[in-house]
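Dropping a structure here in structure tokens format, bear with me for questions.
The complex is shown incomplete by one protein chain, all other protein chains being positioned as in the whole.
So, subunit A:
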Amino acid sequence: MSDLVEKMNAIIARERASRKQAESLLETKSLELFENNRQLQASQARLEYSISVLSEIMNHAPDGVILCTDDFKIHICNRHSCELTGHAHDLLINQPVDKLVHNISLMLNRTKSGNFTFARQRLTRADGDIRIVDIKGYKGPIGQECHYVLMVQDITEKLHEEQQHSKMASQLEEARRLEAIGALSSGIAHEINTPIQFIGDNIDYLGDAMQLINQSYQRYEKLRAEVWGIEPLRDLVAEIDTFNASVDLPTMIREIRASLDDARAGIRQVRDIVRLMKEFAHPGTGQKDPVNLNELIGNVVTISRNQQKNIATISLQLDETLPQVPCRRSQIQQALLNLVLNAIDAVAETQSGSGEIAIRTCHDDEQVHLFISDTGNGIPPALRERVFDPFFTTKPVGKGTGQGLALAQDYIVTGHQGRLSLVEIEGYATTFRISLPLRAPDMNLSDQEVEHDFVS
């Protein structure tokens, strides 16, 4: 019996020990569980923080951030990518990156692992607009797969600004050069003026002297005719006659007169040129004087003669009854010159390198009109609206500042309340029309109206 009790006790002890062990195991396990849970919570909090920081960074990144895998489809993209591309977020996800930048997948594929930069790529927006972007990024494995992280920066505006800056810089450069030329020409004009003055004076003096000598000669001639019959003088008279016959004095006197006239005309011409040079050096605003436009056209043709050589033949069709227009002579002359120089350039750019320029004037009761036409290549319809833009030029950098037309427009429209517009004249590629009012316009003619005219 005691054997049985002993056995029972042993069994009970074993069972109790088992229970104790189970309990302590449970405690350890629940402690472990608690600890694991705590760690899990901590790492979850860290993870959540990282995620929120990451998403903040992504959402506020000033550049588009795009993540794609080996299939070159967009897997993740930030808010700015949507703004940049004009696509909604959901419409970007799973789309091929090539949809944004043509053939970027080829470039990504070809590039080595690590950082890459693709500068000045063309990004097509949802609305079809093209933006210029710099793409920097990283190619490498994230987990098992090869990933591409693309940071897309829109540099369209920056580029535009840079271009504007360099245009402005070259414009400034041009202005400086013109200023220097202006100063130089006014100096030269001054230098030329003085000698021309006394050459002119001397020629006038020579002319007057010639007149007097001629008068004196006429008297001698009378004397010669009188004394011809007097014997002791006959030989002397004969000698004079022989000499006179050999030099043909009357013809000579006529010729001297003619050459003095020529010289005077030449000096006038030199004076004109000097005056023009002065005017160009100081194209001040000044007040408006009645000006004969036909005359200005003559000046401009003279000034640009050097540029026209072998390139353009200029034909004039000027209205002889053109009334004088109140204007600032030098401004209008400058505007005209710009238009004529443009026309010469246009003609020079053609295949043959030469052509015709026609300048015509006419008037009605209110305005005078001036048409400058050329047989150049013409202005493509798409550019017609932009030709008056301050920086518009089709010429290569350094050839022109694109200021010519803008300046002409400014002088004509702002300076004279006139109009500068593109019109069509049969037989010519491009025709500009300048219209200037004959009377000072009333001030309520709004700029807008004027604006509208030359844009259309």
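Please note the rule applied: contacts are C-beta pairs under 8 Å (C-beta built on N, C-alpha and C of every residue); 3 or more make two chains touch, one makes a residue touch a chain; residues count from 1.
Simple rule for what comes next: contacts and distances are computed from a predicted model.
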Choices "Guanylate cyclase", "DMSO reductase anchor subunit", "Carbon-monoxide dehydrogenase medium subunit" or "Iron-regulated ABC transporter ATPase subunit SufC" - which one is the UniProt name of the chain not shown: "Guanylate cyclase"
Full-complex contact with the absent chain, from A:10, A:53, A:142 or A:258: A:10
Missing-chain contacts mapped onto subunit A: 4, 7, 10-11, 14, 17-18, 21-22, 25, 29
